[in-house]
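The structure that follows is given in the form of structure tokens.
Excluded from the complex is one protein chain; the other protein chains are retained at their positions.
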Amino acid sequence: MTVQSLPRHDVDLMVIGTGLAGMAAAAMAVRRGLSVALAGTSGESVYASGLLDLLAVHPVKDGRLWDDPFAALAALAADEPGHPYARLDRPGIEAAFAAFTAFLGEIGLDYHGHDGKNAMVLTPVGTIKHTYRVPAGMWAADAGIRTTPPALIVDFYGLKGFSSAQIAQTAGVFWPGLAHVRLPFPGGRPAPYPEPMALALESHKTRQELAKALSPHLRGREMVGFPAVLGIYRTRETLAALSELLGTPVFEIPTIPPAVTGLRLKAAFEEAMPERGVVTFFQKLVLGVRAEADGFACDVGWSSAEAQVRARGVILATGRFFGKGLVPHRKGVIEPLFGLPVVQPAARSQWHRDRMFDPAGHPINRAGLMTDDRFRPLWADGQPAFDGLYAVGSILAGHDWTRQKCGAGLALATAYAAVEDFAGRR
Amino acid sequence: MSLFAVILWICLAVCLGGTVWRMARWLLPDRSLAVPGLPPSGALAALLRSLSWPKALSAAPRMAFTFLFDILFQGHLLQRGSLWRWVMHFSLFAGFSGLFFFHALENFISRPFFPGYEPTLDPWQFLRNLFGAMVALGLGIALCRRLFVRDLRRTSRFEDFFTLALIGLIIASGFGLEGAKMASPAAFERMAADYYPTPDAADLTALRAYWATEGGMVFPVESLPREAVTPEILEKGREISEMSCAPCHSPPGSAFVSAPLSRVLSRVLAPAGAGLTDGLWWLHVLSCLFALAWLPFGKLFHILSTPVGILLRGLDPGEAAARPGMAAPLARAVGLDACTHCGICSRHCSVLPSFLALGTPEILPSEKLLSMRRLAGKSGKLTPAALAAFSEGGFVCTECMRCTVVCPSRINLQDLWLVSKREAARLGHPELAVRLRSYGPGVWETLARRARPVARTLAASPSLLDNPETFACCVQCSVCTGVCPIFRLPDIPAAEVDVSPHQLMNLVRMGLADHALSANFLWNCTTCYKCQEHCPQGIRVADVLYELRNLAHSKVEAAARAGLLDDMAARPQATGDAP
Amino acid sequence: MRTTVLIIGGGVTGAGLARDLALRGVACVLVDKQDVNAGASGGNHGLLHSGARYVGSDPMAARECREEGDILRRIAPHCIEDTGGLFVAVCGDGESYIADFPGLCAKSGITATSLDVKTARDMEPALSDRLIAAYAVADASVDPFKLSLDNIGQATAHGARFLPWTQVVGFRLDAGRIRAAILRDAATGREYELEVSLVVNAAGAWAGRVAALAGPHVDLVFSKGTLLVTQSRITDRVVNRLRPATDADILVPGGTVSILGTTSVRIPDPDDCRPTIAEVDQIIDEGAAMVPELNSTRYIRAYSGVRPLFGKTSAGSGDRAVSRGFALLDHARDGVENFLTITGGKLTTYRLMAEKAADLVCAKLGVDAPCLTATTVMPPYAGGRWTEPGLAPRRWLKATDPTDSILCECEMVSKSVVDDIVRTMPPQSPGYTLVSIGLRSRIGKGPCQGGFCSIRVTGHLYDTDVVQGDQGLAEIRRFLDERWRGVHPILFDFPLLQAEFQEAVHCGLFGLELVLENGNGKGGE
Partner (left out) sequence: MSYAWFPGCRIPFHLPGYGRQSLAVLSTLGVHPVEMEFNCCGYPVRHQSLFASVLSAARAMAVAARAGHDILTPCKCCFGHLRFAQAALSERPDLRTAVTDALRPEGLRHDPDLTVTHLLPVLAREVGLAAVTKAVIRPLPGVRAAAHYGCHALRPSPVTRFDDPLSPTIFEDLLRTMGCVPVSWTLRLECCGQPLAGKNDRLAMALARSKYASAMEAGAQVLVTACTYCQMQLGAQALSCDLPMPGMGGAARPRPQPPMPVTAVSGLLGAAMGLWPLEDRLVPPPGTASVS
């Protein structure tokens, strides 16, 4: 009997984490001609809303919304020098967005937005989400919110957590002309979950039946909003076909994550990465890393090592608590992979405020890794931990992405900066 | 008519009648063996019709070879079998045949066809001993195999040992009878009286002395005083014997079993005298006649059915099970009868470990065949428990065909097992999983440990179901349901997806595993493991689901043992449309 | 409006009193500034004491517990899960208490069966391997919400009225008598008067404040008890630490979960009653000595109740020594003729307290009617049944309505159950619907703690026209804020992951924190 040795891969760059930051880092590294390995659990991208925020709120405690994200950035950099954005400049951020949306376009996911201005989309509770780049499916909502034409919100029997009545009534505050209708899902009933519905709507027959069922409700409606179930793998085609069938612009309203919006990204990434030569370890974790003379040796697996990757550089894009990049024990927050120091409140009693929606946000959300200007994490003494180790995305300290609405931008811009830095050193 | 004749005729009649009855069932097989859409009774006609002359002619050499090699030489045992097995069965077969044709039927075969036949003359005396010894050898090997080979011991039943014992009794009583005759002074005196009519006491003593020395007879002291045995007298005895006995009696030495036996017998049993010989005669004859009468009703019937089965199989060498034709019911009926319960199939059975773990004998082909024989014999009148076991055995079978390949009797077992699944389903015992699916919440609540949620603690057992950590990290995102292939099927009835994967997990988390068993979805899961693979938190969704199915099986098995099952099955509360 | 008796406080005492009076034919109105069991009645273990807990400290209370426990098992079996209980000691626990325990139990007429350690661990595998003694007693778990709702249900069936979210803001006194109470609707702020013959102040920890509105001074100290809810049910039976009562020494199974507690911390103001992180850490560390799994298990939430302790305010750690018996005060001695205060006591003996109070009420009103609460069976009240853990999922498994669907996935509460609750609960002010539904069901009590179900249930309330306009935003916010109180102290390990996810959805995507500050609108322009 032979004990099989673990498969081994040698690459330039190991990207740990398959959220937006990790995916962006991998895509950008491939673009720069680096050989890349990528590991992370499937959950990380599937929770994405698909929206690419840059920055919409500053300062958090005032809840001030900004129309121009770059103006907000300038203010933020001045007020919060410890924020990761304070280490970035506008051209770098714009280049990151341009590169990533171009990549998304290549893999079938079109994005739209205003130059230097935030866009608006509807949320399933009838509020407005301010964001920077919007998937094609939700783009019409921006114009809708701005011009408030008579529109129709559609939902389907059985689909939970999405009520067209709720959206029409709640958003009616600023968009008075909203009607709503609930239809049986066309073309044979799939189970009432978004993913099966999205898959069904990729079929032309289903779309035709939907259009037919909708036609009595369309009189005088200039726009139709749907839950985000207009296709998973072929959204471009699904959206165009439905819009044509209905004769009006169509927009999607995201459903509660994890949703089809994240699944689209995930599915497209999963297909695109191996095609681009990335050695993928989807749904795997990096269990351990050893620093070696000229790089890192990473054990990749789930409960035990299944492969070994040797890389010159590592990009740590493991996210925060949900992504398992940071582990919040009862006694404190740790970074489990490298044991990097985590900037955090002094005691657990200071992690959260007494009210969930406290305008100031929770201090624990600003905990994370400190880095130098090149996004290399630092030891407590202020020295870069390793020469070829970068930390990008939400794991960084000093931001509150849910409140500032800056998660995607942070991921893309820091990933871009780290890859550029690493590639530039070659 | 003598008592013997009465018994003989009765036994013959029983044997003939039984054989006719049994063979009639080949021609009119039970409907459980039928091919759907085809009448079961026309099988023979169909078979014959299908044999056009050219076909029959071309088959003839093959059939002849089959007859000579497989049946007479028992070659079918050599293929894929062990040499021991062949030695065992060939000894039994050849020895018993020899005894049957030349000894039992001596008046019909040996005497008419072999002039000068005398049972006590060589080669007959020697041959009879040889045949008997062959049978004894075969019996010995068979017994050892059944007793000492673990796989065979497992499937050996009373009837197997009974049959061995019966044949053993026939052979032992035969040898004993012969030995007793040889050792019997009474027989000597009778023979001497008949064939050596000069009652010269000295000559008679000489003859006695000679037979006592050469044949090992033990005479009472009064008829053969010890001092009478001198070389001279012996020589005289030999002369008389040459003259009067030898034409009909070969020297006892050629009876290489009986003669030594007679010496033992004469020492041990001398006082019993003539009574012993008579007793042994009756024992021998009655055991033979019993075997004759029992032939159609026990496994000895394979003497007839197995050759027929082998020949029939030879007519249709194709993989008949794939598309059974008109003749299939006939082949199935013969096949069921052709089983000798030798246990080889079970020894090689692909699901033997499942039997070891689950313990239902019907999982093993040799045992399932017995159930099936009962099923085909009484048109499905198996008890519910027997039917359940039959069904379990049927559906655990993986159709690997190995039993069919190794069967020494060339039974198309594969075909029978495919039929067994169909029949079990027809009789209301489809695959257990299908049955479990049809049980509604009422049944499972009856079987639940408690109506309310139960505690789950890490310390209770190593199963995922009991371990609260199994779900500790669930964030209720329902990705497991989103990726489920069943949930994306169009037109799926709501009852098929009554509970989603994450709801199933939540039920277990809440301590309601026992109640979750009623969910149709539990049985509609394809076990594709997408849920588990996509779970962002690494929850072993599909593994838990497997444990739930295991739990359902074990609960129902326990209920069946406790006698609750029939009660439950009587009032199934199917919610979905069970297939 | 007028009524005979106004009962202030919708805890189990007020509810029990309403039932008692209603059964005697006395008209009454029950008000609470929040909803059922907002105070100590909702912030306890849900433990129906066998009495064994008090054999050392208060034999009288022990006996009362035993008797009342038996009565409750007769009149309201559906509120009780007769789990049985264990008293266990681990290495290091005081030998003398262990030795005295059986004798003390016997003295109070309480059956305590000695078990060998192995038997106890076979019964409850989660128990520590450092066990040194174990006794089986007749503890049970009781659903306090169902209990109060059922009391109210039977009271309203006999003519009483229940007004939740109604605060008493003042009294109109006339010649040493309360003529009317001034009530305020919590949501709308509307104030109105209710003419009364007699007022019973059953406001629990807030009794002092209510009494002050009419003048009398009621001297209470407030002892906060904090409890933790685990994600799964760890034991089948109640497990008590066999030692003089102290922190974190009872683990009570409550349907699908277990509840660990409690602490005893003096607080100056009952409105400050929140579980703290220090208490949580202390509870876990103490509880783990008895059941080691408590160190690693996932917690769902923490909650606190405030015990109003009446009597002399002894200093130091002695709050448990202050009587857990109850106080029934006739404020006639304070110059208000028709005003009673009843406070203190414990869940197990609530009925007895209500009986004593009602006796006094009747005496003062001159009503001659016997108490029927000990003998009248309390039927399950339709509006209260969905608090039972595991009921909604079991019903889901039996129902086959394809148009129904599950809104709360954690506890498997379906649309039809929500509809049923909405149908049976008293009219709610806008913004309080979701919280009230949560109170009457398992919604929001599972691992998601409202993150998902708040959205789904709100959507359904829109679909069924229960909620209109942009009211849903306030519903979600109030519900999540209420949940947050309990989640906040246990935010580490998985609950923190869950909370981060919840924030990503409700703040990151929905921007609810902005809407609540700025109002729903386009902002930014």
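To keep things simple, chains are lettered A, B and C as they appear, and every chain counts its residues starting from 1.
The criterion applied here is as follows: contacts are C-beta pairs under 8 Å (C-beta built on N, C-alpha and C of every residue); 3 or more make two chains touch, one makes a residue touch a chain.
Owing to the predicted nature of the structure, the values given are computational and were not obtained by experimental measurement.
Among the displayed chains, contact with the absent chain in the complete complex occurs for A, B. Annotation: of B:R111, B:H348 or B:R373, B:H348 touches the absent chain (contact as defined above).
In the full complex, the hidden chain is touched by subunit A at residues 1-4, 42, 199, 202, 233, 270-271, 273-274, 280-284, 301-304, 306.
Residues of subunit B that touch the chain left out of view are 35-38, 150, 319, 321-325, 328, 348-354, 356-358, 396, 398-402, 405, 414-415, 418-423, 431-434, 437, 462, 485-486, 488-490, 492, 496, 523-524, 526-530, 532-534, 540, 542-543, 546-547, 549-550, 553-554, 579.
Following the convention adopted for this analysis, only the chains that are shown with their structure count from here on.
One inter-chain figure worth recording: subunit A and subunit B are separated by 68 Å, centre to centre, where each centre is the mean of the chain's CA atoms. Counting partners per residue, subunit A has 47, 257, 322 as the residues that reach two or more other chains.
Shown for subunit B are the residues that touch two or more other chains, namely 475, 477-478, 494.
On the side of subunit A, the complex with subunit C involves touching residues 47, 49, 51, 56-57, 63, 65-67, 118, 120, 123-130, 145, 157-158, 160-163, 165-166, 169-174, 182, 192, 254, 256-257, 320-322, 328-330, 347-349, 351-352, 354-359, 361-362, 364-365, 401-403, 405, 407.
For subunit B in complex with subunit A, the touching residues are 475, 477-479, 481-483, 486-492, 494, 497, 500, 533-538. The touching residues of subunit C, counted against subunit B in their complex, run 81, 124-126, 230-236, 253, 255-256, 258, 293, 296-298, 389-390, 393-394, 396-398, 400, 402, 406, 409-412, 446-448, 451-452, 494, 497-498, 501.
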